[in-house]
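My questions will all concern the structure given below.
All protein chains but one are shown at their positions in the complex.
Moving on, here comes subunit A:
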Amino acid sequence: MPAGKPVTSTWCERCGEALPAGGHAACAAARPLEPPRYCRWCRRRMKVQVLPAGWSATCVEHGRLDGAP
């Protein structure tokens, strides 16, 4: 985890709303077929590039996430 990030996620990576205990069921169900769109730590919209065999999502403050299919 890059320096400056809080210990726990605060925001939903899919809808950008506050994340309750247990998360959003609908968003969690959708996530296997979607890359994250919002930074889980600061709620900024991330720059997301989907590739045929993966994706990257970059928050200007908290850095880059990479995912495989």
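Heads up, the rule we're going with is that a residue touches a chain if its C-beta (ideal position, glycine included) is under 8 Å from a C-beta of that chain, and two chains touch if they have at least 3 such contacts; residues count from 1.
Everything that follows uses one rule, which is that contacts and distances are computed from a predicted model.
Within the choices "PadR family transcriptional regulator", "SGNH hydrolase-type esterase domain-containing protein", "Biotin synthase" or "Multicomponent Na+:H+ antiporter subunit G", the name that UniProt assigns to the complex's undisplayed chain is "Biotin synthase". Taking the whole complex into account, subunit A touches the unshown chain at residues 14-16, 32-35, 37-38, 45-55, 69.
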